[in-house]
Structures are given as C-alpha cells and as structure tokens.
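Only a single protein chain was left out; the remaining protein chains are all shown in position.
Read from first to last, the chains carry the letters A and B; within each, the first residue is number 1.
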Amino acid sequence: MWKLLAVFLLLAMVPWLGSAYLLGTLTVACYFAVFAMSWDLLFGFANEVNFGPTFLIGAGAYTAGMLNWAGISIAGSLFGGVAAAEVCGLALAVPALRLTGPYFGLVTLASVLLLQQAVIIFAPFTGGEIGLTVRDVFSADPETNYWISLGVCVLTGVVLLLLSRSSVGLILQASSQDRLAAAALGFNVAKHKIAAFSISALFSGLAGAMLVFYMGAASIGTVIDISIGVQIIISAVLGGRRTIFGAALGTLALILAGEALRPVGEIRTFLVSGAALVAILFFPDGLVGQASRLWRTR
Amino acid sequence: MACRSFLGSFALVSLLLVGGGSPLRAADPQTIKIGVIAEESALPGTGISKGAQIAADEINAAGGIAGRKIELVIYDDHSQAADAVRAFQRLVNEDKAVGVIGSYISEVALALQPWAQRTKTPYISTGAASNEISRIIHGDYAHNRFTFQGWLTSSALADSVCDAIKGLLMQKYAIKSAVIFSEDAAWTTPLDAEYANCLAGLGIGVAGHIRFAEDTADYSPLFSQAEDKKADLLVVGLSHTGIQPIVQWAQQQVPLPMVGILSQSTNGTFWKDTNGATDGIVSGMGFSADGVALTPETQPFVKEYTRRFGAPPPYSAFPAHDSIHALARAIAKAGTADPDKLADALEQTDFVGTVGRIQYYSADEQFTHALKYGPGLVQNPFMQWQKAHQVAVWPRAATGAEAAFPAFIHLAPR
Partner (left out) sequence: MTALRILIDSLAIGSLYALGAVGFTLMFGVCGILNLAHGATMVVAAMTAWMVAGRLGLGGVASLPAGLAAGVITALATYRLVVRPIQQSRALPEAEKEIFILTATLLWGILLREAVAYLFSDSPVSTPALIPGIVRLGRIRLPIDKLLDSFICWGAIAALWLLVNRTKMGQTLLGAAANPRAMTLLGHDLARVYRLTWILYGLLTGLAGVLLAGILGAGSAQSGQLTASAFTIVVLGGLGNVYGSLIAAYAVGTLETTTAYLLSPQIRSIPALLLLVLILYFRPQGLLGRR
C-alpha cells in the first residue's frame, strides 16, 4: 500500500518539476486512468470481453457537453452526464446477466456503434462527427486542471481498489470462474453484477464529462470511437488485470511513451503498439505483476 | 529463465523511463519556431508539412524575419483530436512556437481552437472547410480571436461549384435538374444548403437530396434513386469518402456526371488508386492540375514541390504554404512577441499566395477569420480527370481544355 503512496507523492510533485505540456499530458492520462480502472473492475475481474467502455464514457461526455451548450452550469452538466452514464450502464447490465463471452462483447460493440450513429444522425444537437465546443471549462490554468484530474483519479482508484478487495470483487471473480457454484453458494450474482456496472458507469461517465470540460470540446474521435476503447483495454491488460492500480499504471506508461516518442514521427504508434505487444506476450502479469516479481526476488 | 526475466525487466523499466521522461530541448534562441500539426499517414496530411517546409525555406532564403531564421517543428497527430491537443501543448510549452498551423480535419481544428485561446497562440487551420470553425469565432470573437481558418468555408466551396457548373457545363449542355449527393458529415450540411440556394439561382431544379452514411458499402441503391429522379447532374460533396462511390459509379456506368467537391479525387495518385474509375470526375480544389495558374506563385510552387518530393502537391499543401507566409509576415509586422499584436497583424494579412490574394474576413463579417473568397481574392480551380491526367477545366485555362465525359454519361446538348 505504501508504494502507492510513493507514486502519489511523485505525481503530486509534478507541478513544480514539469512544464504545462507535461501537466496537460498527465491530466488526460489521469482521466484515461479512471476509464481503465473502471474497465478493470468490471471486466478484468469478470473475465469478459468489453469493447464498450466508450459507450459509458461517451454518454457521460456528450450529455454533459450538450447540457452546457444549452446553458447549464458545469456542475449541472456533470450531474446530467453521470446520470446518463448510469442509465446506459444499467442498460448494458441487463444483457450482461444473460450473455457471456463474445456474445456480450458483441453487445458492447453494438452499443458503441449505435451511440456513434446516434451522434451523427442527431447532428443539430450533438454537433455531428466533428463534435461540439463547450462554453465553460474548469480553468485555463494547467495546474488547476491537473489537481482536479489527479484528485478524481486518486479518489476513483481508492474506491475501486477497496471495492475490488471487498466481497463485491471476490464475488465477481467467483462468478466469472464458475457461475453455478457462486449462485449455489447463495451469492446474488445478478445484484453484484448490476452494482459493479453502476459503479463502473459512475466513474467512467464522470471522468468522461470532466474530460470535456478540460479539453473544451467533445467529439466522436475523443470519447466514443472504438479506438479509444481499444486503448483502454490495452492499458488495463498491459498494466496488469485485476489489480486496479495496474490499469492506471498501464495508461500512464502508454500515454507517456507515446508523448516521449513524438519526435520520432508517424511510426510512433507502431513502436508503442509493438512494445505493448511484446510486453503482453512476455509479461502476462503486466507491469504491476512484473514489478511485484522484481520486488519479491530482490 | 533468469536471463529472460532480466531482459524483460530491463525492457519494462526502459519503457517506463522513456515514458516518464520529458525530453528537455535547449531551444535555439536564434530561430523563430513555428509549429506544424499534420497527419503524416494521410496524403493531404503530408501535404501540410511539405508545403510548410517549402514556405519556410523560401522565407529563410530571403533572409528570414528581421534576420532571424524560421524553424518548423512538425508533429504528427494521427488524425486524432486528443493527440493534436497534446502536440499543440508541446509546441507552445516545450518548443516555444510563436504560432501553429495545421490539420485539414475539421474535428481536429475545432479541438485546437480552445487551446489557441488558452495559450494565446495564433493557430491557422490548413484545409478544414467546416463553417463551424469561423462560426464559433464570429459568435464569440473575444474568446476565439487567435484561431484563423486558412481555407474556404463550405459555403464558399458550394458557391464555387455553382460558378463552375454555370461556366463549364451550362454553356454546352442543357442542365435542368440536379441531385445533391453528399456524405453525411458536418462539413456537407452547410455545403448542401448552399448548393440548394445557388442551384436555384442558376435555374437548376433540385430533384433530390441524397445524404449517405460514411460507412456505406453499397452505393447502387443511391445511384438508382438518383437516376429515377431523371436528373442531369450529380452535385457532390465527398471528402471522407471518395474511392467507394466513385469506383461504383464507374462500374455501374451511372449516366449522371459527378461535379462538385471530391477531395480525394484531387490526390495525384487517385487515378492509380481507382484504376481509372475516376475518369470524367470534375472536382474543385484542383490546384495542381495541368494548366492551373491562379497567381504567379502557383506554378513555381507546384514545380518545386514535385521536384523535391516526387509527386504533385495535394490540395492542403497550398493553404499550408500560404499560412506560413501569412504568419511570417504577421510576425515581421508585429515586431514583438505580444500575442494580441500578432493576432492583430494576422487580421491585416494581405498578400498574393499560391491560391490567390490572401485576406481573412473581419470580426463583423459572417465567416470571421476564414479566407476571403471571390474575384481578385481566393478562387477555387476545377479540374477533370482525363486520360490519367488532372486537366484544369474551370476557370478556362490558357490551354482552353474542354470537359470530356466517359461514354456512359448522358448529357443533352443545349
């Protein structure tokens, strides 16, 4: 637990050490870390394929964006965004109870595609595929934005970590490995799954909405597109599944690696993806797992 | 096993270190840095960085700005808005760029707009046509004055298409009705609206309006519908799609010609990409077609680009080139690093670039900070693919090339 504290202290020192550019990168990384951690709670544990984290993120982000466009304050828009994400989360939870594996994966994929189509078709309300620009933002100051995102990230991390180690996490794991046995033991699998969906939706939607008020704009390419979901999945798996902390670490590693390699040019994505693939093939426990192994054998 | 583990740990730690480090670059205080954000895997994207490079070299050859040379810092954003924002932050904070140009994608330009304001750095988009960019600037000028749309708006593009139809086709053929045929995208909404307006102004009836999803796999239903409406012409807006409808148009031998804005068709490689299906397509933004000479700067730029990079410049290279010159002139004029003065100087831009006389609309005009369109200002040349060449057909080139359509096209003569 105290290694987490060490990392937190390091991150807290960044505003003094780093430039506005590093702060900006880390701000986005913090929000993406929330996405990845929420994904890990639900699917890292439940061993199911979920292509649709962006269904929840996009719902939260676009609802908040549209509300603000219409003149509602940031606080009100955030609340609306979270509410929308919750509704979507529950909508996803229903098929989740009946379907498993690739079938559920397909429903999550379809949900993202449907949301994307809805945004394009209702262009007068959503801005279409180029997105919308919001009136208000949290702040023009990079430090303020950083503290806000870091705060949300840490809060989410702590909550999800505690949850994952509580009965909810254990039951999710148990039901993913042997559904019948878990039910036979008297656990209400459905209730726990729905709870997990709600919590995942809460944080994903919140972080998605907050991202909009950092960036000043929301578009399909930033909060809905499947490629965002892919980034989230890869971050979580690279960092180490079922650790919550690993998802955050993986996100940080991928985003920072991408930025550090920027001078290389267009093959940057190729290199980062290649490194991630090698890492996954050789270190299935992820960054966290490898770090633990190093720590134990020292 | 231990070796593998060690190697692996080393790889992991390096990834983290590389990831965690923020490279510190000692900025050369002698050069003026200008940022360029481009999409290097896309043809129009490479046009931006290459066109900018030629402009920078021209400026440096002429002595730079007040004796200081320009240095371009070019970043790839992979056509993603979030990536472009980070590139912008890096350009301003790490590389100390005085101004940024880039991206032909409207979504990216819109995402960068707030950041131009927040960092008080002038940003000129190069090739994004959406009306939205200038609409936002006009709607809240005080909060958006650092963004410039270095390109024609969708409305201007539509007007230019109508001009071309009038001058090129209506003289020779009887055009009574047309079907508007566009991809369902944000930039085509005002385009189609203006098409409806200006076509009516020409006395051409709009027989139908087909907007299709960008992921359409099968265009046969759409072409069949257009034919059923007995129109003479397809007036087109395609940018994110291009090869799909055009290949199927040629394969199905649809008897209506396609005239309009078809961005992808202006790529020099498009004939090869479509195996000749693009024969007879008439598109605006054909700046590098044979015979186009909008200004004395146009042809020399095309020749230099072709010589240096082995291929003709895509349409985005022209605004990129002109935007660098506009920025350089503004920096020289302002004479100071004060961002507000720089923005003021940019607003007063007035010089002859490769696409025409470069001026930006003012805060009172509808399309604030977009390129001014009109006679004597920026024009939109139309080209037609004929026998593997892009031939300038409108405005009438010195060569006087005529429009020539494939055999399956039916156009009634006047």
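The criterion applied here is as follows: contacts are C-beta pairs under 8 Å (C-beta built on N, C-alpha and C of every residue); 3 or more make two chains touch, one makes a residue touch a chain.
Predicted model, so just to flag it, every value in this text is computed and none were measured.
Asks: Check the options B:30, B:253 or B:348 and report the residue that touches the missing chain.
Replies: Considering all chains, including the one not shown, the answer is B:253.
Asks: Of the residues listed, B:30, B:269 or B:348, which one is in contact with the missing chain?
Replies: Candidates B:30, B:269 or B:348; residue touching the omitted chain: B:269.
Asks: One chain isn't shown here. Among A:74, A:182, A:215 or A:237, which residue touches it?
Replies: Once the missing chain is taken into account, the touching residue is A:237.
Asks: Contact with the hidden chain only, please: which subunit B residues?
Replies: 41-43, 46, 184, 210-213, 215-218, 220-222, 224-225, 242-244, 247-248, 251-253, 264, 267, 269, 272-275, 277
Asks: Determine and list the subunit A residues touching the chain excluded from the picture.
Replies: For subunit A, the residues touching the absent chain are 47, 49, 95, 98-99, 101-103, 105-107, 109-111, 113-114, 117, 120-121, 177, 226-227, 230, 233-234, 237, 241, 266-267, 269-270, 273-274, 276-277, 280-281, 284-285.
Just so it is clear, only the chains that are shown with their structure count from here on.
Asks: What is the distance, in whole Å, between the centres of subunit A and subunit B, each centre taken as the mean of its C-alpha atoms?
Replies: 34
Asks: Which part of subunit A faces subunit B closely enough to touch in the complex?
Replies: 18-22, 24-25, 28, 117, 120-121, 123, 127-131, 133, 137, 140, 215-217, 219-222, 227, 252-263, 265-266, 268-269, 275, 278-279, 282-283, 287, 290-291, 293-294
Asks: Please name which positions on subunit B make contact with subunit A in the complex.
Replies: Touch residues, subunit B against subunit A: 4-5, 8-9, 11-12, 15-16, 18-23, 40-41, 75-76, 78-83, 85-87, 89-90, 92-94, 106-107, 110-111, 113-115, 118, 130, 132, 136, 184-187, 189, 213-214.
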